[in-house]
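For this depiction, one protein chain was excluded, whereas all remaining protein chains were kept in their positions.
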């Protein structure tokens, strides 16, 4: 019983982080039809920007997180505007552009910061305890920020002109353009929004876990798994699937061990991808 | 262009070297090339750079003495290096690359995948190799030219477990390591050693690339162990495991029968107070002033800071012994003779002190260069230090 | 699709085969271990990239090449460990085992297109890694398999550096011949699938049959590359067959040029050599690959092979007046 509850708490923490990552990933696919191989790169970059802001510029942690969001969002938006935008309808070309960017980002981080994990810790320490159950305060903060970010994103996408325009472009780019929506402006913004979310997650999570130039590798894999499960391009699906992935990872690892847990997750996702490419929650499948 | 020039130069040097060994006994200088093979870049770069530093130090020492006496001539020693990127292919390519430049003696590589990739190719070219991986098949009778820089876990684990048991009196241990070769090969040996000391041991393997260890920690603690051992988990992972263990309310001692990296573990875990009670295997007696003198020697001879990795101190002995064996065998080309000489060399290093050749019982071949090592301990958040443990010959 | 597919080979197919024929002479032309080592790795990289190339002919980007390489490599090595060392048996086995696995697998995954196919192949490679780790009895688990007997050709042991390289060259030649035969024979079918699969299907092309054929052959060629790698390293090890290798082989194929069979060969030759010359700065190889990938995608969609072909046409153009018109369809194919 104790393990069961503990695993549940862990599952929620994992799920919130995965949701934030998968949201950005799925947003880019849903709106632009682009698989962003560089998503993990933006996560690692966000972590390093926050680290540099704290250790080099001496900024307080919340400001450092903000700096990470701004930097990753700006880089993402510019990359979309000047490179991806030219070839946005060619799925192979956009994959190569984002894969190339990932290789460049991780090599760049390695060259600038070196291979070793830098000293970067979360400013809030301490653990809440109730009997044998526990919840580290840092996880609580991350959970709260993730929930707030997901909520804000939801409002942005479903309650503003900007969000409506993004969804309209995702549904039917041609018609959306005739209604005055400018892909040339909105696509870079959407891309920047998504990479900013990856940067935010990186800045928040890497001081709790670990920061290294290759920190983005597992992030990409998790994002893949989550969005396949939730349905590529589906925003609600990404959140629900992230929570599922978090719980499966937590429970499978606790009860079956690390490798078996990973294998179960991969095989589940493979079966879903083959049987129902739209994912568990996807309605519309984007012609990709 | 430059490449071609360099290649022909190399060819000329090799040809010249062959001519001289063939007879003549001329007076011109000769050159012995040793290769440092390991990860020189990327996450494991520290290991490779420590090997390179060790090879350079041994070469500088020999050159400072006026060179190696090989047969009738004095030879200068130079070091070439190759970046394996911690992969089997990289290591195999590196052996070919170095061999093509006239290298007959290799220092390294260090990781299990690299050693697995390098060993057969080195054997094919009959290179003598000093490898250091904890793989169960790191050396063996089928690779007579491959030596192991040790001791391995089968040697160092028993005394550490005995001392840890005296200190903490544990009756059960949970061992956690990644599910790849670098993890499983050590953790399973550790588990066996714990069991031999009457301690119940469970093994837990996590997927390499795991970022959050909270579920693994929950699973580890389900068996309510007295001690958790992080074995050869990379220091970053181990630090995080320590932190998440403490967050989960685990108050027992934490062991690390796997490898160095205690400083990084303390950093990632969040300080020595978080770590509290900790014991680990250290590759060398790091607090022995004679051992530390190696770093001073490095600064003096090479005029720069030594690589920051205690493996340097270990590798220096391997490199020195190789050069001594070349002198004793009187050849820098016939690696079989050098290997024979090496096996006969007594293990006695000016800095690390007396060691022994081991490996017969575990690997089936007595080619493991066992040197004194250390056991470090942190008690109640206080660094107790690293004590020296000497090895016994088999 | 009523136009009977001319199975005639073009200049590129002949050039590819001629190149590998020439490489067969390398083991006897030089004793330089460095050259031999680079050539050996180029051959393996080129074979793996040819597998990616075949899939790209059908507009499918596969991350599963390392998985099939592993199947071929482990199958061949397990055979040698059970006493079957004859090259004439184990090379076909290294092709057939992954090809046979690809057949039912293809029925499942080839229904997916575009990014969905990319994702499923990515997941396949991850799953294979886990399967290797979890089957230590058969595959050696995390330790891989080492210390297996050298392959033999009609009783002669192929264990010295020269025969290892010669075997690699022969396998690469075989892979090039198979690839050339497949892509030339089905050139129009693959082109139709690449251009518009739905349209091709509506015009009566039995698309799945050709896709399955391509997938199976690509898997087989990857398997041979896997065995060739195992034979060079004298070990098959899980770290040789991960996502990193998938990225590398894709990079070879794309940078070399996906429009021509010469592309993967050019890409592997250039990039393997370049990363070897980076020496102790090996960590920057990936960044260099990334930059080249971006550059090729933006300015030279045909990759190296496409750029060279375009240059050759431009040099010829003054004599043949219809230069640009002739160049257009080729460029369009390279960039599609």
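Quick notes on this structure:
By letter and in written order, the chains are A, B and C; residue numbering begins at 1 in each of them.
In the analysis below, a residue touches a chain if its C-beta (ideal position, glycine included) is under 8 Å from a C-beta of that chain, and two chains touch if they have at least 3 such contacts.
The working rule: contacts and distances are computed from a predicted model.
Chosen from "Hydrogenase maturation protein HypC", "Acyl-CoA/acyl-ACP dehydrogenase", "Multisubunit sodium/proton antiporter, MrpF subunit" or "ABC transporter ATP-binding protein", the protein name that UniProt gives for the omitted chain reads "ABC transporter ATP-binding protein".
Taking the complete complex into account, the chain left out of view touches A. The chain that is not drawn here is touched, among residues A:5, A:74, A:124 or A:168, by A:168.
Residues of chain A in contact with the chain left out of this view: 161, 164-165, 167-168, 170-172, 174-184, 283-284.
Assume only the chains that are shown with their structure count from here on.
Taken pairwise by the contact criterion, the protein chains are fully connected, each one touching every other. Centre to centre, using the average C-alpha position, chain A and chain B are separated by 38 Å. Centroids built from CA atoms put chain C at 37 Å from chain B.
Residue positions of chain A touching 2 or more other chains: 110, 115, 217, 221, 259, 262. Multi-chain contact residues, meaning those touching two or more other chains, occur in chain B at positions 41-42, 45, 179, 207.
Those residues of chain C whose C-beta lies close enough to touch chain A in the complex are 56, 59, 61, 108-109, 111-116, 118-120, 122-124, 126-127, 130-131, 133-134, 243, 247, 250, 254, 283-284, 286-294, 296-298, 301.
Those residues of chain C that touch chain B in the shared complex are 32-38, 41, 130, 133, 141-144, 146-147, 159-161, 229, 232-235, 237-240, 276-285. Put simply, chain A touches chain C in their complex at residues 29, 35, 83, 86-87, 91-93, 95-97, 99-104, 106-108, 110-111, 115, 217, 221, 224-225, 228, 232, 259-260, 262-263, 266-267, 269-270, 273-274, 277, 288.
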